[in-house]
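Note that one protein chain is taken out, while the other chains of the complex remain in position.
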Amino acid sequence: MKREIPLLIVGITGFAMLIQYFIPTDWSEFIFTYSQDWVIVIGILALPLGIWSLIKANVLKLKVPDERFYSAVLLAGFLAMLVTGTKRESLEAGSTFMTIFTNVLIPIQATIFSLLAFFIASAAYRAFRARSVLATILLVTALIIMFRFIPLGPISTANLSAVSWILSVPNMAAKRAIMMGIGLGATATAIKIILGIERTYMGHD
Amino acid sequence: MSLISRIIAAVMILACTGGGVLAQTPALETLADTLGPPAPMPPSHVVIKDKTNDAGHGLIITWELSVDDGGGRDNVIMYDIARSNSPDGEFTSRGIVPKGVNEYEDADDQAPTPTSPNPDYMAAGSTWYYRITAISDKQVRSETSDTAMGVTEENLFHWGKLPILVAVVLFTAYILNFIRSARKGKKLYVRPLAGINAVDDAIGRATEMGKPILYILGLGTAGDIATIAGFTILARVARRTAEYQTRVLVPVQDPVVLAVAQETVRTAYLEAGRPEQYNPDNVFYVTALQFPYVAAVNGIMLRERPATNFYMGVFYAESLILAETGNIAGSIQISGTDQVAQLPFFVAATDYTLIGEELYAASAYLSQEPVQLGTLKAQDYLKAIIMIVIILGAIAITGKWTFIREMVTINL
Partner (left out) sequence: MKILDKIMLIDRRWIYLAIGLAVIIPAIWSFEVPVTVSPEVKRIYDFVDQLEQNDYIFVAVDYDPSSLAELNPMTEAIINQAFAKNLKVVIVTLAQFGPGMVEEITSRLAANHQKIRGVDYCFLGYRPYPAITILAMGVDFRVPFPADYYGTPLDSLPVMQGIKNFGDVKGVIDLTAGNTADFWLIYGNGRYGFPLAIGITGVMSADYYQYLQSGQLFGIIPGVKGAAEYEDLVGFPGRGMEQMAYQVIAHSVIILFIIMSNVAYFATRTKKDKMGGGAL
């Protein structure tokens, strides 16, 4: 029964939402909105699980010499934001919470994102070699796309047309094909879940 | 009659009968101006129909254009559509359409609330009366058309989505048919996938090196299909690591994903017969934010130096950061995502990539269960049907036959 009841819930709910999609009435819309609200509620209810996991893992790591420093920084930051964020005025400009957010979190996030610039260079250096026909096509296409950033006078105009063609025709053809496959795969997976064929997410007892 | 009387009568007759000609003279044009510019003729044959495929909150109003629209005096510039809830009540304007247009959709599905009353709300089953007025370029309104009545109707089925329903039913029928064939023992061929074939070798590498495996489920929620596919591969990987007694680390970005991932790994260890080796701290929550999650995972990669990295799920801009850091750490990397924008990064930076639906197909490949393989074959057959429809549709459109396009068009 421990497996059958969840399977039944998944099957009935999935089938009901499938039927709901084709019914345009007010009560159908209400069911959709109501179920979406429940998704939000479940997500919020699950948040303490995540927070407990985070704190537990890092408190345990305080005992490990190599991990101690990073875990200590994490727990200190967590406590700082928790304490400063509980006040009603914490979201106002100038509050301690917003000061830490603006001057620490935002620059750090931008810094991590900026690593992409360096990693793109090293990945391109390693991967864009004409080892085969396909690799050569990749290389030439990448070079054409990259040249659009470099002002080369009349060559830029011609290059822009080539870029536009590449993005609008072969790129779109490939993307549409991949997306059709993804659409079919996603539909198949959803049907398998509703029919109870796909059960890995449920675990075992 | 005397001569003078005859002359006076003649002048009077001329004045009456010759008025049209005499009106052209400057003196008589002033008279015409004071009477005002001419009003256009009204539209006619107003027909009200229920708006289809809705919850009963809309009506479609059509009419025959005024004769002065594109003909006659040709002075119509727009039409005003007015509505009332009774034939004798006050008619208020609902909208304006330009000349040449003879259709208007009137809809309002915002139900009134105590704080937000909405007198224009069109409830299902409500009756409305419409009149159309033509307006000239001199802002002169015609007489109103005849009053027409319409009743809103709630529709129980959205016919515009019929192609979707047909596709889903067809697809499900194919799936069930191939599952039945597979269960009867029919051998189903699926082409080999390098990324899937490399999974066992990659796990073996980690065991030989004595290093852990890092499994990253990406930034999706537990409801994302790619994440669910990630759970399937995680189950397989976790089972192998349980058998080989290799550590698997699973940092996650969503609390619900955490719960499912922990259950998946625990079950895998149970099925491998090593439940005591399962360590729930190896599957842990990091953060909900994108780049802090990347920073944490990169830190784990550079400290733990895992032998193998799996990236299976939904990824965004962080995909290359993760893959390159894994490269720096010397890990063998197998990736799979349905995010088309990230596929080039994974192809360039990881050793094996599962592209889009190959990630979803992983469960079938890894389990080799007939039921799972049957679903794959159904996907292939439906893809073939789609290809045929596209080719036939392209030929039809070239020949200006639109029936195939109309057949597959979805009207939301």
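Annotations
Labels for the chains are A and B, by order of writing; each one numbers its residues from 1.
Just so it is clear, a residue touches a chain if its C-beta (ideal position, glycine included) is under 8 Å from a C-beta of that chain, and two chains touch if they have at least 3 such contacts.
The model shown is predicted, which means the values in this text are computed figures rather than measured ones.
Listed residues A:7, A:62, A:98 or A:162: the one in touch with the omitted chain is A:98. For the chain missing from the display, the contacting residue among A:3, A:68 or A:126 is A:126, taking the whole complex into account. Of the residues in subunit B, those that touch the hidden partner chain are 109-110, 116, 194, 290-291, 316-317, 327-328, 340-341, 347-353, 412.
Contact between subunit A and the unshown chain involves residues 33, 36-37, 39-40, 91, 93, 98, 101-102, 105-106, 109-110, 112-114, 117-118, 120-122, 124-132, 134-135, 138-139, 142-143, 146-151, 156-157, 160, 164, 167-168, 171-172, 175-176.
One rule holds in what follows: only the chains that are shown with their structure count from here on.
Taking each chain's centre as the mean of its C-alpha atoms, subunit A lies 20 Å from subunit B. Taken together, the subunit A residues at the contact with subunit B in this complex read 18, 21-26, 28-29, 39, 42-43, 46-51, 53-54, 56-57, 60, 66-67, 70, 108-109, 112-113, 115-116, 119-120, 122-124, 126-128, 175, 178-182, 184-193, 195, 197-198, 200-204.
Residues 53-56, 109, 124, 154-158, 161, 164-165, 168, 171-172, 175, 179, 221-223, 225, 228-229, 231-232, 235, 254-256, 258-260, 263-264, 266-267, 270-271, 281, 284-292, 294-295, 299, 303, 317, 320-321, 323-325, 327, 338, 340, 343, 345, 347-349, 355-357, 359-361, 363, 371-372, 375-376, 378-379, 382-383, 386 of subunit B are the ones that touch subunit A when the two sit in their complex.
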